[in-house]
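Of the protein chains in this complex, one is absent; all others appear in place.
This part shows subunit A:
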Amino acid sequence: MSGGHTGATHKAPSYLADAWRIARKDLLIEFRTRSAFLAATVFAVLAVVIFRFTWDPTAIPAMDLAPGVLWVIFTFSGLLGLNRSFGLELAERAYDGLLASQVSREAIFTGKVIANFVFVMCVQALALPAVALFFDLSVGPSWGIIVGIVLLASLGLSAVGTLFAAIASNTRLAELLLPMMTLPFFVPLVIPAAQATAVVLRGQPIAEGMAWLKVLLAFDLVFVSACIVVFPFTIEE
């Protein structure tokens, strides 16, 4: 094991500070190039438009279709950013430098998750209004709950997606492999999120969607901790 693995001796403030430094670096690179963000946003808008033109409003009410559309777009646009997450680091062997530094592996992972989380949220900030606009949805006063659902689902998606991006970057088939591995893992995120969104959009009381929110919360708790625990195994050399 390399000398940089000092996770146990790190104090909490420095752990978070390290994670934040990694996240800031990734976000700064993304902000300067904007390549992945543009790709994900254009993809999201195109997908909404295609769904809108293949949808027959007289046959299916918008309320029934929109949650599914929203979460399909959410999942796939999220994937576009994840591929890049460790691809950035592998160019010019920057990853080796990162591993040799004093930053603990858990902090590297947390930083990457934060960066991906912010990325996914930014894409969502554009995709959500686009879906609402094109499907003529009136979200009304319950938009706060939808933002809450998006936050919960984005956290789980970023944690699991970042871990698998790290795994996939070690293989020959990175871009192909990532969706194959991650999509089954997103099932317990996408179905509850879409169901809870549907409850909100139909104007039902949120208590009816409580079971779905609990699944999302449980997923986040279990998988964020599990991913932090197993991440060091993906980079051991």
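The rule we apply is simple: a residue touches a chain if its C-beta (ideal position, glycine included) is under 8 Å from a C-beta of that chain, and two chains touch if they have at least 3 such contacts; residues count from 1.
Heads up, the rule we're going with is that contacts and distances are computed from a predicted model.
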item: Missing subunit (named according to UniProt) among the choices "Dihydroorotase", "NADH-quinone oxidoreductase subunit L", "Heme exporter protein C" or "ABC-type glycerol-3-phosphate transport system permease component"; value: "Heme exporter protein C"
item: Option touching the unshown chain, where A:Leu82, A:Leu128 or A:Val215 are the choices; value: A:Val215
item: Among A:Ala36, A:Leu70 or A:Leu177, residue touching the chain not depicted; value: A:Leu177
item: Residue in contact with the excluded chain [from A:Ala19, A:Ala66 or A:Leu163]; value: A:Leu163
item: For subunit A, residues in touch with the removed chain; value: 1, 160, 163-164, 167-168, 170-173, 176-177, 180-181, 183-185, 187-188, 191-192, 195, 211-212, 215, 218-219, 222-223, 226-227, 230, 233-234, 236
